[in-house]
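For reference, the structure discussed in these notes is given below.
Of the protein chains in this complex, all but one are displayed in their positions.
On to chain A.
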Amino acid sequence: MSIFNFFRAAPRASAVQAKERLQIVMAHERAGRSGPDYLPMLQQELLAVIAKYVNIDENKVEVKLDRGGDCSTLEVNIELPAREQAKAAAATKAAEKPAGNDVGAVKRPAGGAVGNAGKKRI
């Protein structure tokens, strides 16, 4: 689709989109106004737990929040260095897990992500 089509075909009035976007973002802002902003703390605590088992590079942590109309997703991506997998496996063993048990997150390949999606209803 060419850029011209994109503009010409725009089926929905921009004002309608403005209203929808405002309703979504403001529902969240109003809900968050009463309580403290918990995201930074949540991120820190999550990292502290993961760091107990794996060496993580704080620059390779990505926290994403997608505010939706009905539900929001919180996504925490942590890149694990390749050699950390071995160590992580050892940690799993130390915790006396049966060998071969799938501890999902730590078993992902290097550069993979530890996905953590939480859903919050508004």
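A few comments on the model shown:
The criterion applied here is as follows: a contact is a pair of C-beta atoms (placed from the backbone, for glycine too) under 8 Å apart; a residue touches a chain by one contact, two chains touch by 3 or more; residues count from 1.
Following the convention adopted for this analysis, contacts and distances are computed from a predicted model.
Look at the chain that isn't drawn here: its UniProt entry, checked against "Fe-S cluster assembly protein SufD", "Septum site-determining protein MinD", "CoA-binding protein" or "Cytochrome bc1 complex cytochrome b subunit", names it "Septum site-determining protein MinD". Only one of A:A18, A:L39 or A:L65 touches the chain withheld from this view, namely A:A18.
Those residues of chain A that touch the chain absent from the view are 13-16, 18-19, 21-23, 25-26, 29-30, 33.
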